[in-house]
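A quick write-up on the structure given underneath.
Of the protein chains in this complex, one is absent; all others appear in place.
Then we have subunit A:
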Amino acid sequence: MSKVVIQADDVFKKYGSRNAIQHLNVSIPEFSVTAILGPNGAGKSTFMRMITGMVKPSAGNLTVLDQTPAWEVNRSIAYLPDRARWYGNHRVGQAIEWATNLHPGFNAERAWELMKSFGLDAATPVEGMSRGQEARLMLALCLARDVPLLVLDEPFSGIDMISREKIIAALIDSFSERQQTVLISTHEIAETESLFDHAVFFQEGTAVLSGDVERLRAERGSMQNIYRQLYG
């Protein structure tokens, strides 16, 4: 059994009387590329916000990289929030400069390479970027950080096919080059399921199924099929 990087034991998050997360028990293995799957409102984004300490559990125990989530732990996490935007008044070059100053372990050289492969140059203004371009910018800034944990909330949603393919290619390169644990939430299952080696299926704030993707395939078929079985 490989080392566990994120461990949730009976975690709850209440908003008023509603449980956004309830009885959540999850273990994410080190160096896995884990899919966080489930319908809207199942608790995927809340779980990711908990990992980055932005949301505190109402009950239960959550550890990330052997620590309780807090801003100190975030030095080791590259996080792409859902619907992430960058400062409109920046150009790509300024974004890289800004990230270099802000993030420990930010690899500016790698950021430039990624921007180039994403078709973004230093002078491109953020304002006026298409959604796909801005998604590529945000992802490049995440992938350029040398950190043990990468958390991407919906990196493929609402962006065009070419941008998606570029992002997938960049992710595969990144997985080949470094030992990093990666969490990705997505609704684009058919297109992306071949990238994952671990999966967690969320429903009503809890993990209803999780495990090694190849084993799940052997037992129950494709992730898309399992998704239909669970939520259809």
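Everything that follows uses one rule, which is that a contact is a pair of C-beta atoms (placed from the backbone, for glycine too) under 8 Å apart; a residue touches a chain by one contact, two chains touch by 3 or more; residues count from 1.
One rule holds for everything that comes next: contacts and distances are computed from a predicted model.
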Message = There's a gap in the complex where one chain should be. From "FAD-dependent oxidoreductase", "Peptide/nickel transport system permease protein", "GntR family transcriptional regulator" or "Electron transfer flavoprotein small subunit", what does UniProt name that chain?
response = "GntR family transcriptional regulator"
Note = Filtering A:Glu113, A:Asp146 or A:Asp197 for touch with the omitted chain leaves A:Asp197
Which residue of A:Glu72, A:Glu127, A:Asp160 or A:Glu214 touches the chain not shown here = A:Glu214
Note = Filtering A:Ala59, A:Ala108 or A:Ala169 for touch with the omitted chain leaves A:Ala169
Remark   = Per the touch rule stated above, subunit A touches the missing chain via residues 33, 168-169, 172-173, 175-176, 190, 193-197, 214-215, 217-218, 221-225
